[in-house]
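Removed: one protein chain of the complex. Kept in place: all other protein chains.
Showing subunit A:
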Amino acid sequence: MTVLILTSEEDVTADMVVARLHTAGAPVMRLNPADLPGKAVLSADYAHGDFDGHLSVNGHVLSMGGLRSVWVRRPGEPAAHAAHPSPWLTAETRQALFGMLYSAPARWMNHPRDADRARLKPWQLRVAHLSGFAVPPTVFTTSPRLAREFAEEHRDVVVKSASGPPPGEPGVALPTTLIGPDTDFSAVAAGPALLQRYVPKRADIRLTCVGQQLFAARKAADPGQVDGRYGDTGHPWEPVAVPGRIAAAVREYVALASLAYAAFDFAEDEEGVWWFLECNQGGQFGFVELETGQPISAAVAHWLAHCTADRRVPGRR
């Protein structure tokens, strides 16, 4: 049974898992949807009440009957590398590829339907509450008045983007930024603003969940540091034990969200409390493994190569 990895060729984090799968002798196919059509060829047959499908790329062939699992890593847009790309061609190719993959009884890390929902920051906060995490007070509003009242109540507040920085060239960064109650909030009316009470932290925590396995890493923060992803603090990531309460909340969260993989970001405050900031269904783990030695890629490879196929056939009554 083959593992299918949807990602770009330059994704070296995927390489870490591919190498593990090779060592284990597990068949793997690596496909960038951007190469379909083109380098990759697809065919799906729906006849006589039965389904069969095939993918081939770079000399590798995969039948849907032999597909065990799909890892969605860093895939390009379908048909992006076509000779004549267009939004229509992307839509057609997306239909063909994902329509076929969804028809196979494969397990996903993570299923795109669950991934789409998991990316919604307000939904993450709700699930975090239900799971038992400590969550900093947060508001997501288009009302300048409510934004101002929130800032006046909590004094030190950060603004963050829910969807990330605006795409395009030249590149733009949009780190979590500390603001005060004297900020001019009138522009909140021009777009939803996500404001959260600032958690003065003594460390960043990155917890990677792969199936039932948890890997937590800690990086000491500089005084006053807000967004640990930007700027080199000089502190390394180090392994840290997962408190029992956090482990229970993580397991509850991934169950509610139907996620096979999730990367949680916490702020550890001065009293050692881990405050939930976000859960990233596709968060990077390469940097954590390289610095801490934690066997995350091995865990991912093991999950992909050993998960039981999903025998629920869509649409069957």
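Heads up, the rule we're going with is that contacts are C-beta pairs under 8 Å (C-beta built on N, C-alpha and C of every residue); 3 or more make two chains touch, one makes a residue touch a chain; residues count from 1.
In this section, contacts and distances are computed from a predicted model.
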| item | value |
| --- | --- |
| Chain excluded from display, named as in UniProt, from "RNA polymerase sigma factor", "2Fe-2S iron-sulfur cluster binding domain-containing protein", "Putative ATP-grasp-modified RiPP" or "Phosphate transport system permease protein PstA" | "Putative ATP-grasp-modified RiPP" |
| Residue among A:159, A:203, A:216 or A:304 touching the omitted chain | A:159 |
| Residue, one of A:44, A:189, A:220 or A:247, that touches the chain absent here | A:189 |
| Contact footprint on subunit A, counting only the chain that is left out | 8-16, 18-19, 22, 28-30, 34, 58-60, 74-77, 80, 115, 119, 147, 159-161, 163-167, 170-175, 177, 179, 185-194, 206, 229-230, 280-284, 286-287, 290-291 |
